[in-house]
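The structure under discussion is supplied below as structure tokens; questions concerning it will follow.
In this view, the complex is presented without one of its protein chains, the others remaining in place.
Take a look at chain A:
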Amino acid sequence: MEKMSRVTTALGSSAISGRTMFCHLDAPANAISVCRDATQVVVAGRNIFKIYALEEEQFVEKLNLRVGRKPSLNFSCADVMWHQMEENLLATAATNGAVVTWNLGKPSRNKQDQLFTEHKRTVNKVCFHPTEVYMLLSGSQDGFMKCFDLRKKESVSTFSGQSESVRDVQFSMKDYFTFAASFENGNVQLWDIRRPDRYERMFTAHTGPVFCCDWHPDDRGWLATGGRDKMVKVWDMTTNRAKEIYCVQTIASVARVKWRPERKFHLATCSMMVDHNIYVWDVRRPFIPFATFEEHKDVTTGIVWRHQHDPHFLLSGSKDSTLYQHMFKDATRPVDKANPEGLCFGLFGDLAFAAKESLISSDANRKPYPGGDRRYPIFFFKKPDPTEQFAHVSSALSVFETDLDSNRMDWFVKTAQLYLLCGKPFAELCDHNAKVAQELKRPQVSTTWTMLRIMFSDPANLTMPGLNHNLSKLGTLPLMNSFNMKEMSSGMGTESRLERSKGESRQDNIHLEPGNSHASNNNEENEETEGSEGQAEYMFCDAELDDDDLYSMENDNQAEEQEYMLPQEAFQLRHEIIDNPSAPEHLQQDKADSPHVSGNEAEVTCLTPIESFSLISISQPLFSPHLPASFFCPIVREMLSYYAEQGDVQMAVSVLIVLGDRIRKEIDDLTQEHWYMSYIDLLQRFELWNVSNEVIKLSTCSAITCLNQASTTLHINCSNCKRPMSNKGWICDRCHQCASVCAVCHHVVKGLFVWCQGCSHGGHLEHIMNWLKSSTHCPAGCGHLCEYT
């Protein structure tokens, strides 16, 4: 048996046999190591130091190396290594800083051979030279590595990392003189054993400690490192600069990493915290472990492949006081449970879809992709490996190309830009949007808008008398208006512009003779919607009836909705941010004769059918022959869902906004939020920032409106030294100058600061506006032709 396994070429599974098995240890293990012929394993820990024989069916305790009455700290092992040349030789690293060697050939019970106490701190790692019998290397918390010649009483050379604690040292398998050391500060160093004065090369491998490293057994240039940052990285050391060639992201800090024998791309890892499993990764497939061993109940502290040429046996020790032999065939394969389907959209709307070949092959229409097999090799061919009981998924990739024209999203962009969502009476909005859709050759959408207008806005024609009635009382409105205009001059960005347009439209209405403007308005609408004219007229006729009827009918159940509208308008005049209609404010009494209720203004954002009723109601209480708007709600709801289902979430959201409270209650909040999110996402992908912002602002979902208030931080550079301003104040902490000085008045700008993106000069909004009225050059005198739009 022994002789057989000494064969250094690849072994068939007949050489070593066994099964998945475990045995209880008396204490948690810190490290394990296996002897060269793979028949024995040594387990070391704080309170354990034993050798077990690996038999066919079980582990058999062979030797307890912890002898003596008083347990010495020299027995408290952080690491252990069995020499790969000399089968009687072991070395341990003790937590108290001692390096101990053990000779199993000693006749006495105490096998301790040599004791080196040169390190001042815990020794984290010991490593024998792979081919040299007497050479031992140690790495310690004190930042030093020492090389011992076991024939001498003390170390022959000391290597100072000049950085922090050494976590791992590993002799290269192929280069006789080279070893790698990993450090607590994230560095990895390469040393030549003959040159203790300085390292050959150093590079930063991880953020935070590098707990372990391992040379590839066959490929001399490859070094795997694992760190607290949960990564395993494979470095190619043959080039001038260490190059990261593979990186595997695990879910917990990586305590040990060991290349799998005979499998070029496989390595095993275990973690120090939280995660108890052992993973075997194919470094080319960094997203899913190739195999997992889930036996341990506490963190795994040591892993080792049983034989250096057999990939099927893995031994592991753990804090749960067990020692396991894992058979590779018993491993869990996460890949089997994974969903091997992938879906991705291309830049121009192409759709790529990869799925198991077996699912797709039945489709006769498939044509080979013209690109051929340029893609990532792993998906497509993998050497069939008879020794692995692992079904590789072979996927078929389908690419669905869409012809460019049909997939153009121009209509989306145009629609988004041209649609009006607020700022005009409901009917006008509908008409406008219908027209937009018509021009973009989308008749169905266009018709939908027209129908919406008919359904919901007929009574709105009748608001006019009510409006007149209100306008006649508008004593205070001009005052409000002027206030608004004044604010606007110092307003900001798009919002202020929006505000301006509102302000203007309202002003028009005020200055125009109400009768005229609205009469014409009326006519237009009536002409377009002829069918409804009769109705409208009918309602006109009844305009003079008593108000009480309506109040008794409408107010009871709809007072609540009405409340929302008035405060909103009041808010908008002063404060843009709290533009949230759901803020309840009780101004109910005002509704009949409030000076604020000019017809237009009330409709700015969300005039509800109810409200328009309330406005007419003053004059026409009786409208029972007319179908109430709520009658249509179910249909509209279905219609919106239909559009959303069809992928035209734009339509759904636009209608939602334009209809406002007419429909809002009908659709559950989650759906609305979903639509809003999708539409906003789309808008942002098309870089329609203004539209997306408007949509956010107009939305009634609290989850959406708050989007506007997230990430409002703006990072700026100092205008003097051009470096980032870290201070919150106005003074740059690097050049100690006031950073935001107005180029016109030379005072510090506190508040609104406008600056040219070309030359980065700027100042008070008003000052710059005034300056650029008279001059096109930058006020700072830098010669730049600033633009103010």
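Heads up, the rule we're going with is that contacts are C-beta pairs under 8 Å (C-beta built on N, C-alpha and C of every residue); 3 or more make two chains touch, one makes a residue touch a chain; residues count from 1.
In the analysis below, contacts and distances are computed from a predicted model.
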Q. Looking at UniProt, which of "Nicalin", "Sestrin 1", "Glutamyl-tRNA(Gln) amidotransferase subunit B, mitochondrial" or "Translation initiation factor eIF2B subunit delta" names the chain that isn't shown?
A. "Sestrin 1"
**Q.** Touching the absent chain when the full complex is considered, from A:V60, A:M85, A:C247 or A:M273
**A.** A:M273
Q. With respect to the chain omitted from the figure, which of A:V156, A:A252, A:I288 or A:L440 is a touching residue?
A. A:A252
Q.
Out of A:T20, A:Q84, A:T117 or A:N690, which residue would touch the omitted chain in the full complex?
A. A:T117
**Q.** Residues from chain A at the interface with the omitted partner, ascending
**A.** 46, 70, 72-74, 76, 78, 94-97, 117, 119-122, 141, 184, 208-209, 211, 228, 252-253, 272-274, 276, 297-299, 726-729, 733
